[in-house]
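If you scroll down you'll find the structure; I have some questions about it.
Every protein chain but one is kept in place in this view of the complex.
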Amino acid sequence: MSGLAETVVHALTPGLLYPTGGATLFALGLYGLIRRHHLVLRILALNIMGSGVFMVLLGVAARGEGPPDPVAQALTLTGIVVAVSATAFALGLVVHLTRLTGHAVMLPGPPDDDAAMADTSRGEHHADGGPDAPPSDEDPPS
Amino acid sequence: MIANALTGVLLLAGLVFFAAGTAGLLRFPDVYSRLHALTKADNVGLGLVVLGLMFQASGPADILKLLLIWLLVLAAGTTAAHMVAQRTWTHGEFESDR
Amino acid sequence: MNVFYLSAALFLLGTILLGLVRVLRGPGSGDRMLAAQLFGTTGVTILLLLSLALEESALMDVALVFALLAVVAAVAFVRQHGLPEPPDTPIHSQQAESAEPEEPNDDR
Amino acid sequence: MTPADAELLPAGIAGLVGLSLAVAVLATAWTRQAHRIGLLGALAVTAWVLGLSALFLNAGPDSETAATRVALGGWDAPLGLMLQLDGLSMTLLVLTAVVGLATSLYSLGYVHDRIERRQFWPLWLWLWAGLNMLLLSGDAFNLYITLEVVSLSAVALVALTGTAAAVSGAMRYLLVNILGSLSFLMGVVLLFGEHGVLDLVLLEARTEAGPAERMAAVLMTAGLMLKAALFPLHVWLAPAHGSAPAPVSAVLSGLVVTGSFYLILRLWMGVFAPLATPTFGILVGLLGVGALVWGSLQALRAGRLKSIVAYSTVAQFGYLLVAFPLMLVDPDAWRVVVFFAVVHALAKASVFLAAGTLQHAAGHDRLADLGDVLRGRPRTVFALGLAGVSLMGLPFTGGFIAKYLLLEAGLGTVLAGSVFGVLWVLAIAGGGLLAAAYVLRMVAPSFQRGRADAGEASSPWMDWVPLGLATVAALAGLAGTLTLNTLALTPGAP
Partner (left out) sequence: MNGLLVLFDLVLLAGIVGVAWRCLASTDLFRAAVLFVTFGLLLALAWVRLEAPDIALAEAAIGAGITGALLLVTLERLRSIMAERRSGRPHTPPPDPTGPHALLRALHDPPPERRTFIPALTFALVVGALLVTTLWHQPPSMGLEPVVDAHMDASGVDHPVTAVLLNFRAYDTFLELAIVLIALLGAWSLGRHDLIPARPAPGPILPGTLRLLVPVAIVTGVYVLWAGSHAPGGAFQAGAILGAAGILLVLARPRQLPMAPGVPLRLGITAGVAVFLLVGLYGLAAGHGFLGYDRAWAYPLIILIEVAATLSIALTLVALFVAGRPAGDDA
């Protein structure tokens, strides 16, 4: 009985509580990533997974006696910045994809392999400011 | 000692407003009345807490910081409440995203 | 005294969790946004209380940043939510008309 | 080892990182000249890498002292970050430089639009810098960061063409990459929590076969397998590689995937070495057989030229997996595996570049309608075929020597009495046959009778670079001994 009580008390220190929470977030994010189709939700799921990783890292760093590990905190800060940048880029990509295809979901399986592929080394695709602009009639310089 | 007592009383009063704000948010029937409840927590609730904490501040810099925080939250709350209300008034309730 | 601050923070955390019901239920986006606004304020208050309870003065700065940036999401929301205007939505058309259509608020 | 060389080597390593970063930063800031900066930078980085390799080989260390470690900012591990150069990273740096230079020259012709050029070059130079840094990194967390540099710039490059297929491929690629990175990072966190250090050499000294190491190994390997598109986590590869611009496909299939594989190898030879057991090896080997069969069948079915090449990457990486069980029996086999990866990268990059030229000429890459252009462009088809022959492993090419050595290692397993050895030998031999089938599919229309039409004119770069790179791939066999000897200069190798 006292063994159980000790385990419980041991488990309630931040050094174990938060890593457990972080692991839960990681698993939860993974679950959401598999289950949901909308790309914005998938990006949120990846962010939640990332937060889980950071929570484990900081929780583990807060375990020992004395002040927490500054290296772990620096790593977390770097990781958060990376996550935000990747998120911002991913959201931009979602908007672009929606503009092109009309939906913001990742269809299961690879897209039709034999679908016509425009050759892009010829077109002036980006010169005219994105896919919404009318295609250019000029012949490519060669 | 007196400072501690004052802090305690002001904090408790502030908490009451927060509780009231949350209750209003949950129980009131439409956007306007919820907005009304919310601003009480923003303005008065935080105001009282800030006032209470000022008695514990370690120096003038902290007091200024506390005041600034309160002012900023006031501005944010005002803007949000005003614009949500205006939007609701001119265009009806926000639809959920379909 | 620290115990008192901590209990107050705990209480406020409880109000946030209760307020989540409004975010979940909606029904409109405005309700959700208002709830988020309240969470921001409550979060600032919790941080202030924790800065005393844990004796970590840097948390005051965190609270300051929170207070400062809480408005960004709110402004983003009210500026943009509900676009584009469906043709038949204005309910109180007089007010909608009186509102200038393009950027009346440029502070130049 | 002369004292001067020993002093120059660390500065040369840090200088390589500095140089490749400087080129990328300069191209980002001054986009108007990005292509010129890129060309000069590509030449400079290649020259630097070749000089560095000469310096490295000249230093003539024995295999245990071969790793040169450079403390960045003067802070030694565990406090600071270390760069690390040994035979393995040197070999792959040279590979990266060769493919990188070829891709840069090709891109001069391929990316000619003024606006597109400004977007392409900075991203490509960041990708190259990221690869160099990945190969030189000696710190677990730093590896995560360099992986992110590589994957973000690679994703942006995939999306560059802006077509629905490309953007959708890029989106999938990005999600997979972030997931892989997070899984890798979680593993790093577990190792850090257990041992309190991030430096790979210090970690290696402290790890044993405990639960934390096992979990970290699973997470990090799974993450990297996702990124390397190793079977069965490969589904994203074909859409992304197949729809990217040709030079990007070449770099992705040739270098980026190889980079992730390098990391897996590096980790299992170092930090996770105590965890490698025969059962694990056999499991990985079975995955490899699956990859070989599945990838080859897809390549035989695909209707687009670039899709065939992309699926062939999945298949060819099956070899690398099959090699894992061989490594457990024959400790020297890993060098053969790396040599195979090098030859594959060279051949695959030239196939993609050649495919890009054909696609440019025809305006599409549907194999069924490609006959005219194939007949009209013998030089490109020859490059395609030459690189394809290397992929198949016909005699006298680099691919032949690599596969021969692999087979030899496989037979060694059989002789060592492993039942699975027979399967590995069959897979290695059969994979070559399947590769022959899909390579022939690509070039066969050019031998049929019909109209010949060179199609859209292309710049000389696009004509000659694939051929040059294919020749390098075919002749790589000549450098086989040198490569294997360089690879031997890797401390801690099994």
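Read from first to last, the chains carry the letters A, B, C and D; within each, the first residue is number 1.
To be clear about the criterion, a residue touches a chain if its C-beta (ideal position, glycine included) is under 8 Å from a C-beta of that chain, and two chains touch if they have at least 3 such contacts.
Worth saying up front: this structure is predicted, and the values here are computed from it rather than measured.
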Chains shown that the absent chain touches, full complex: A, B, C, D
Where the unshown chain meets chain C, residue by residue: 2-3, 6-7, 9-10, 13-14, 16-17, 20, 23-24, 26, 29, 32-33, 35-36, 39-40, 43, 46-47, 50, 54, 56, 58-59, 61-62, 64-66, 68-73, 75-85, 98-107
Touching residues on chain D - with respect to the absent chain: 11, 14-15, 17-18, 21-22, 24-25, 28-31, 70-75, 78-81, 115, 118-120, 122-123, 126, 133, 141-142, 145-146, 148-149, 152-153, 155-156, 159-160, 162, 164, 167, 186, 190, 192-197, 211-212, 215, 218
Chain not shown, touching residues in chain A: 11-12, 14-21, 23-32, 34-38, 40-41, 44-45, 47-48, 51, 54-56, 58-64, 66-78, 80-82, 84-89, 91-96, 98-105, 107, 126-127, 129-134
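Keep in mind that, in the parts below, only the chains that are shown with their structure count from here on.
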Identifier of the chain whose CA centre is least distant from the whole-structure CA centre: A
Separation of mean Cα positions, chain D and chain B [Å, integer]: 57
Centre-to-centre distance between chain D and chain A (centres being mean Cα positions), rounded to whole Å: 24
Where chain C touches two or more other chains, by residue: none
Chain A, residues touching no fewer than two other chains: none
Contact footprint of chain B on chain C as seen in their complex: 1, 4-5, 8, 11-12, 15, 18-19, 21-22, 26-31, 33-35, 37-38, 40-42, 44-45, 48-49, 52, 57, 60-61, 63-64, 67-68, 70-71, 74-75, 77-79, 81-82, 85, 89-92, 95-96, 99
Complex contacts: residues of chain B adjacent to chain C: 4, 7-8, 11, 14-15, 18-19, 21-22, 25-26, 31, 34-35, 38, 41-42, 45-46, 49-50, 53, 56, 58, 62, 65-66, 68-69, 72-73, 75-77, 79-81, 83-84, 87-97
Chain A-facing residues of chain D, complex: 110-116, 119, 141, 144-145, 148, 152, 155-156, 159, 161-172, 174-175, 178-179, 182, 185-186, 189-190, 192-193, 198, 235-236, 238-239, 242-243, 245-246, 302-304, 306-307, 356, 359-360, 362-366, 456-459
